[in-house]
Every structure is written in structure tokens, then in C-alpha cells.
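Shown here is a partial selection of chains from the complex, left in place.
Letters A and B name the chains as they come in the text, with residue numbers starting at 1 for each one.
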Amino acid sequence: MRTLGIGLIGTGFMGRAHALAFRNANAVFELPARIHLAALADADAIRAERCASAWGFAHSHADWRQLIENPQVDLIAIATPNHLHHPMAMAALAAGKAVYCEKPLAVSLDQAREMRDAAASAGLVTRVGYNYQHNPIIALARELIDSGELGEIISFQGEFSEDFMADADTPWSWRCDPQHAGGALADLGSHLLALARHLLGAVEAVCADSHTAHRQRPASTGSNERLAIRVDDQTHALLRFANGCRGSFSTSWLKHGYKNHLAFEISGTRGTLAFDQERLNELRLYRPHERPGMDGFQRLLAGPTLPGYAAFCPAAGHQLGYNDLKTLEVRALIEAVCGMPGPGPDFAEAYEVERLATAIRLAAREQRWVEVDEL
Amino acid sequence: MRTLGIGLIGTGFMGRAHALAFRNANAVFELPARIHLAALADADAIRAERCASAWGFAHSHADWRQLIENPQVDLIAIATPNHLHHPMAMAALAAGKAVYCEKPLAVSLDQAREMRDAAASAGLVTRVGYNYQHNPIIALARELIDSGELGEIISFQGEFSEDFMADADTPWSWRCDPQHAGGALADLGSHLLALARHLLGAVEAVCADSHTAHRQRPASTGSNERLAIRVDDQTHALLRFANGCRGSFSTSWLKHGYKNHLAFEISGTRGTLAFDQERLNELRLYRPHERPGMDGFQRLLAGPTLPGYAAFCPAAGHQLGYNDLKTLEVRALIEAVCGMPGPGPDFAEAYEVERLATAIRLAAREQRWVEVDEL
């Protein structure tokens, strides 16, 4: 069996999530390649070495360019701040290596387009970390939609809200920087846009309203200096899908009570389904029953009949966790690199997500409907 | 104690709901007047008489104009098809009688404006049957908002969806007639708009998207004749409130699984509350806790600490029903007629609801943001 050398850049939350997933994937799944944790990079050489040791990587680099050039490395995983995705991915593609990049693809639509085009020219496999799409129960949702079991799809209502910025005294961070893909729409909303496209296809036109409720934040915790905030705290939008479905979209990082409320309801002429990432192992499904009154929303629990679930656990109701979704993502990645096409957005798809987000920003700024093709 | 003669026009679902509420109100509440069921009108004289007998009305009329002129009648309750609200209310006001009219106020904004102006000129008490506002737990929601316990209110997400028109073979009815205030927005959405205004005040600007998914329906059950549908099956909108709150709105009568899903989430800088009419005795409330992690949405159950609840039942968790909300509405009505001002939209407020709905329709038709004051 082929061995695939992984080079991971980044040692933060997402870096470790990648590392765990790469460590697990061969034990959980039967994969077409053996994963070799070849190298880990972090600008902090000591941290790079310590994490490499703890996570089982063979080598560490302080310079990510060296990692990319490392001949043991076949696949570059990028889990760094957003503004570094573009140079790292471009360098990796130039080096002829497959790229697995965290979302968002880039911090500008121009960057994203360059990355898409470079991947296409290079003919290399790329994947972008919209990990929520790899949830087995999302595969069921998509099957119910694609098979026509829900009839013609006519409405989508999606929301991704959290509350980690709800307190006006939560300080400025790179997430507040428009140059780093900051703001609720870019940080959270893009997950929902990716999911909407995954399930329902392209969006043709949008109208939107963005709002910054906390217009200043402390420069750092406890600081008296206050920085102006130029990114959105919340964005509401209307979506028109190419398939005729109409929808609403909202995202906020101020909405008290929500911690990971990536939720949607999709309704068709023959039924409705609903999902909330805060209960990621459940799908609510309604289909009318031939006996009136005997229908109601059902709570489906993820179980081994769903693709990928049984590899973690043979019994329903035992639940996958956040990190398991990452392992599922890595499975799709490895299979794709080995020539087995499968699910998961590549750079071309991630570019479309960025384009859609950009259209929403434009619609909010100009207070008008925007055709996504304007961009 | 003063006796107040009630004249009720209409014997359908809403007519009976009115009758039950008028029958109950004196036994449930200590009111400033004794309700006398003076007269009931229905164009079908036999039905009028039969219902009057069953419901306890002293007289019946086949001609509603006679009911209005009946000297035993002090207050006119209108529970007829929407296009009749205007002539009946105008006649009642001309006769110097208080009016309790079902929603929507009228079938056009011009009619609604006339009714508002006539009520103002006459100096008579009016009320419009947005009964959901009289839910005691909605009073709690409003108190939490008005008191500042939720902080500055920054987002509203509202939906009123049902599925009674989901089947494309459900035949045409007056609800499909744009001349009769048909369509999901007018029929269902107006309840949500009234509630949004009740809780958060005026809306300044809207953008909207309306959609007719089933463009034809049978002329009647089983008929081969198909009529074109010109009203909306669903409408999504963005709302900007005068207080700075941003919101989204959606309404549908096609959304499978929902039977009375008049629901909202209102979020402020210090908390979030959520409500769904399908569980009308519950309010979900989130407020951050000083100990991180010890906060979560709470399910508050209606009980005797809420205004009006204890008159029905002295214990929490025993639940009010749909008809009880109507009894609460009648209480507010009787008190208002007796000079005790209280909650409940009058013609002036109901006109504002119509104006807002009209702005949404305009925004959807012209595909642009509309300032409500344009109308």
C-alpha cells in the first residue's frame, strides 16, 4: 500500500484537529494509502518541535517553505491564519503537491480565484476544510433531497450563530480584521453558504443587511484603548437558488445562547428536514402520512446505516464528535489523492463559496439585490 | 355593573371562537361590565338562528345592518370574510358603536386607512383580533424586552409557517384571492408582523422575496379546472426596525410539518428569548451566567405569575389553549370599552400592520428595499 507523507502547517486548534484526524484515519477506515506524519511546521521552532513530538510527526520545521519542499511530504495541510492560506497553497501547488486547506479559502476573492486557477492548471487534488459537510447525517439529508423524496425543494432557512463575541468587552482579534476574512459572515456564515451549496446547488441572487452592533472593542483584554470595528457582527440575507428554491440566511457571533448553531431547514413539496450542528447526530424529518394527523417531525439518530458512521461505532445513538468529522474529511481527502473521487469541496467549489459571500457583502453595502454572476 | 350588549357577525370558526370567549369572560375574569350576548348575525337566517340558540345569543339577524342598528347591541364583533370587514366596521362606527374586528383589518391599505380615520374621528374604542398578543407569556417576553433585561435588542428572526396549502391539489379558496387579502403574507404573515411591532416597535425598511410555488390549483376539490394563483405561497423578508434591530421574516403556508409555527427569536446584548406558538405556554430564555458554562436556554412554563393566567388555572404547567387567548382578548376589549386602557391593537395599530405588509409586497414586487414611510 502506498504511503502518503503529510506535511501540516499550523499548531493551533485546527492544526491539532488535523493532526488527530491524520493519526486516526488509518485505524478508523480502510484507506487506499498509509498515512505518514512526515512533518509539522510552526514559525515558533520550539513549539513546532514539541507538537511534532506529542502528535507523532517525524520532523518539524520553523519555515513552512521548507516543509513544502520536504521530499517526504506529499500532501500539504494548511491550518494557519487565513491570510496565509494563499501563499502557502500557491507554493504547495507550485511544488506539485496536493493541498488540504482550512476554510476560508482566502481573504479576498482575487486570491481565491488565483488559487482555484492554480489548482486547475496544476491538475492537483485540493480540498477545503468545510468539515461539517462530512457528517454522515448530512449525507442522508443530501440523499433525501437529491432522490426527490422531499419533492421539489422550495425553501431554505439557514442560520449560523454563536455568541463568542456577544460581550462588547471581548477584545479585538484578527477575526475583527477585514483583511483577514474577519466578521461573522466570513468566519461563520461561510460554513453555512458552503453547506447550502452542498445541499442545494448554486445561488443566483442575494439581498442582504449587515450590522455592526459593537462598533468598538478593547484593543486587548482589559485595555482602555478601543479599536473601531469594521466587520459585521451579524448579517441577514435573502437567497435565490438556481433551482428555484428561495431562502433566508442569517449569521451572528453575538447571539446569546448559541455555541455552534449551524442550522437549517429545507422544505420541499413532499417534506421538510431540519438540522442543527449543536446536535450533530440528529436530523429532524417530516413527511406527510397517509393517515392525517399521524405525521410529525421525526428525530432520526445517526447510526451505522449512514455512510462512514459504522467505522467509528457499530451502534446508533452513540454519537460522533467534532473531531470525528475531521477524520471523515481526511478519509475523503486521502481517497481523492489516491484517485478515488469523493465528497468534499475543492478549490473550485471553495472559490464559489467566496464569490457568494462576496456577493452578500456587496448586496449589504449597496443595499440592493446582487446577481452572483456580477462578480 | 354596566351591561354590554354584544353583536357578533359571523358564525364560522372565528365566529364561534368569539362566542366562546364572550361566554367565558365574565366567569373567568372580574370585568367592569356584564357581557350580554345580544345578537348574532349570519346571512343564512336558519344558521344564524341555530347558532344563536346554541351559543346563547338573545336574537339572530340575517342582515348584519340590522344587527348594527339593534339597540341592545353596544359592541360589534366582526368575524366575517376579510372583504366585509371594511363595510361592517364603517357602518358600526357610523352607528357610534365600538368595534372588535378580526384580522386583517381590511383587504387594501386604502380601506384600512379609512377605517383608522373613521375610528379616530368617531372617538370609539376599536380592537383587532391579533389574539396571539394576549398570551400571558408574550407579556413576559415584552417585559423582558422593555425592562432592558435582554440589553439592547439587536436581532429578530420571525417565522409563521403552516402547511395547510402544501398539497398542490388543495383547491382554490378565497385565501388565494388577492382581492380578499389572500396569500401567505396576508393570511399568516400579518400575525407575525403585528407581533413584531408589539414587541419591538416600528419597522422602517424592508426588502423581500415572494414566491408562488403552486401556480395553479383546482377550482374545487377534485375539479379538473385549474385556476391561476396570484398570491404568494411564501415570502421571505429582511426587516430594519426603528430601534436599530435587524431582522429576518418568513412566512409560508406550504412548509410541511408546521401547523401553527408562529415563532420568533429576539436577541439582545444581554440575552435571547424564543417562542413558538405550537408550544404557546412556553418561552425559551437565555441569559449568560456569571459562571461560564452554567448557562443554557431555559424553558419557562406559563403559570400564575404571568398576568391573566391565574384566572384560568392557579397552577403552572396546566396550559392555556387557543380559545383562552381569545378570552384574554375579550377581557382587554371589555376593559377598553369601559375606559380602562389596556393591551391590544386598535385600528390605528392594525393599519400600521397593513402598511408594513404592503411595504413588503412592494419590496418583493420591485425587488428593492422599501422605506415603510413611502406608503
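The rule is simple: a residue touches a chain if its C-beta (ideal position, glycine included) is under 8 Å from a C-beta of that chain, and two chains touch if they have at least 3 such contacts.
Nothing here was measured: the structure is a model prediction, and the numbers come from that model.
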Task: Full complex stoichiometry in copies [only 2 chains shown in place] - done: 4
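We adopt the following convention: only the chains that are shown with their structure count from here on.
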Task: Parts of chain A lying in touch with chain B, wherever the complex brings them together - done: 152, 154-155, 157, 159, 166-168, 207-209, 211, 213-214, 233-234, 236-238, 240, 246-248, 250, 252, 254-258, 267-272, 286-288, 295-297, 367-369
